[in-house]
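Reviewing the structure listed below.
Every protein chain but one is kept in place in this view of the complex.
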């Protein structure tokens, strides 16, 4: 949690210094939901997320250097600088991406779960989405498919009360989102996202159930984002400063920190030590990102196609092609 | 009911004689559901339907001559021969079409209901769809919008047990389809479609509620189609002959006929008289269709655009246009 | 006094493209009770790109209707409302998101009037910005308006100036057929003069010669037309070339007459497009020119567009992918036989 918090604070600083560009969605306030949901995941379990993806990637074990590198647009980034903040990915760690179209990741997660069953693997898929994403048709189709095909997937709703500036009550005819699982005879439940251990317990239970019984489920986590929808949004037009302050009092890190000290006899100094290490780690990720090379311009067409025959397939497309395309792309496919 | 039954029997005959072409979806067996649902509709109420539309159009008061004329592809048809079996329409009678894309009519019906509230009209929209259509995303989005905006629309599910050859149980994670309304905190109920009066009671109640309280609802009507999915489908690959026979025993016309005679003291002769009139009416619709002119080929581009300025807007598109387009379309817009 | 004041009132006002769109919406909302706006975050949030700022406050939640994230649902609802005679103006936050509503636009809005033999219409407007150039990456930087220009039953306009953004949007709102109004993220900042006349509309289907020239014709739409003008000036300064610029403004209908007239004069043509060239807008332009101006052309028609890749994130990769002034310049010189053809 602390790593994510500190990491995103650094991201915001770097964004202001224009070392990071494009859309950038921070999640400070949602660390309890993030860590609680992802911690029980096993290495073979697969995680899909929306565009608000930094924390989830880090929680799933993606190297902070690869995350910061991607934000800096460097070859060392998890997508070699092609994806940016919204499109982190790390297949070896089972992080199947950061996706930018609201609810676009749900059908994909459903298909990944189908692949697990097809291959007879004992693993589960976790698919994060926002509260507002439950109003998209792809939500309905994905849950229905997961239901009729008994797929091992947990649909994880991070209900932070708003889709950009729109409240859940305004956008969803059934604002208790976990209840929407009933349209698919699917289990759904709701948990307090500011209590990391509560989230962890529920996530662990539903993931285990998915792995062992091939049963999909909906887990709604109530949480809050302190910052605006993205760095471009002040986050003040649609909510009061008081509301934000109220939520800060229930900060997931604060709550857990207190619990560790008051109930688990952890010393302040121990926590300080962790925080110090975390800050170091984040600093190091910036250094690593700076050290990583920028993608050379002549690799613009690289990664467009993956089939080894692609260059050959396109080799006769040259004549009459528009200005600049032949060298740029037709040539590039060879590389 | 009898009119619809006899009319569709005639349609099938004419299709075999190649006077009718394209897709043609018959609904014999569903007459109770159709008449029961539509009869309580007032003239200002609006009806949207899927492609299985003949019965619904007739029930809403569309002239049989206009329906048969459309099937024959004549100018006298309700869409002047441009739409065919799937695309009947009659705005004056509040029949807002026959639509071919599964669930495509739901967002439209939602928008029509929105227009009614925008104009402060005391009327309701009824939108028919099939059981399999409840698995499409547009179903979810439409019901959610109707829910948050309090729109006067009744979503009418004709659950005839199959989407082409796929059973409801195979396609829908929640096979009790009316329960899916709960994902939108919406009222849903189920009724026996072979008992026309039961359907009528429920439909009347929900339409009245929609008009007076601006409350949307889901009405699931359990029914059955004797014929295949369309005239191209024998309807034998995915169900047994016994099953069809069982359902024929609960034929909605048979049931109602008995009730009228046994409980309401209606004379057989009276019913015979009605049937005779109906057969005459259907014969007459064929004669009218035959008498109606075919759309002249030089009107191919007519109805493409409706704005009076369209011809002028397109008047400078001519140079370099593909072979045959200038006369065919650019010219046609003038007409 | 007031009379003289009136005569002294300026004929135009300088404003941004964004403000021009906003003004058009405001004027049409005032003019016609049947006009209403629908879209995500267009109310309290004032629009993701602030186009609708102030309208929710002034016209309220019925005329400026906030929607959930349900493009297929609310675009379809707009179509249904339009069938009932209302004039919905639906905002899609960016063009990229219209893909989830594609069926409602192509299979419904575009088909309705014809499919029902003219018995019902669909006076719907969908307005949405396209374009890239701000590191928004693959899923948020597209310009595939050609999909809709390919679809009979649709009308598609893509203004590049504040005056056209204002006049064409008003024309679209008053049109009885479905019109897609393509705005552009880069164009929102463009400033220009807009006539002070709430009754002025810009006719759909008319291209504009935005710069007179004799040596080559640059054909473009949306923000590419703004770039083309800049490059035309550079061509003059650096090479003494007089380039004519045709701003298409409308993609369907397409004003081939104005394009052809220009090339009959210049004998050379370069099509510029913010989107991908292959199977793109410039393909249609080039194929019509070659037919209409077969004997007038001194050189093959050239096309320059977005590199044929999804938009990459890294700044310098994105810069290499988009159609910048240098690329247009180089392409123009190659058409003029003054530079290498790449």
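Think of it as A, B and C in the order they're written, each chain with its own count starting at 1.
In this section, a residue touches a chain if its C-beta (ideal position, glycine included) is under 8 Å from a C-beta of that chain, and two chains touch if they have at least 3 such contacts.
Fair warning: this is a prediction, and the values are worked out from it, not measured in the lab.
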Open item on the list: If I'm reading the header right, one chain is hidden. Which shown chains does it touch across the whole complex?
Closed with: A, B, C
Open item on the list: Of the residues A:38, A:148, A:217 or A:253, I need the one that contacts the missing chain.
Closed with: A:148
Task: Contact residue for the chain not shown (choose from A:72, A:178, A:238 or A:314) - done: A:314
Task: Contact residue for the chain not shown (choose from B:33, B:96, B:171 or B:222) - done: B:171
Open item on the list: What does the interface between chain A and the hidden chain look like in terms of residue numbers?
Closed with: 77-83, 87, 89-91, 96-97, 99, 101, 104, 106-116, 118-119, 137-138, 141-142, 144-145, 148, 302-310, 312-321, 329
Task: For chain C, the residues touching the chain missing from this view - done: 72, 96, 99-100, 102-103, 106-107, 110-111, 114-115, 137-139, 144, 146-147, 149-153, 251-252, 254, 276, 278-284, 286-287, 290-291, 294, 297, 299-303, 308-310, 312
Task: Absent-chain interface as seen on chain B, which is shown - done: 21-23, 70, 73-74, 79, 81-84, 86-87, 99-104, 132-133, 135-138, 163-166, 170-172, 237-238, 294-295, 297, 299-301, 304, 321-329
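As a working rule, only the chains that are shown with their structure count from here on.
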- [ ] Going by C-alpha centroids, which chain is farthest from chain C? Tell me that one.
- [x] B
Task: Chain occupying the middle, per Cα centroid - done: C
Task: Cα-centroid distance, chain A relative to chain B, in whole angstrom - done: 44
TODO: Compute the distance, rounded to whole Å, between the mean C-alpha positions of chain A and chain C.
DONE: 34
TODO: Please list all residues of chain C that touch 2 or more other chains.
DONE: 68, 70, 72-73
Open item on the list: At least two partner chains per residue is the criterion; list those residues in chain A.
Closed with: 135-138, 170-172
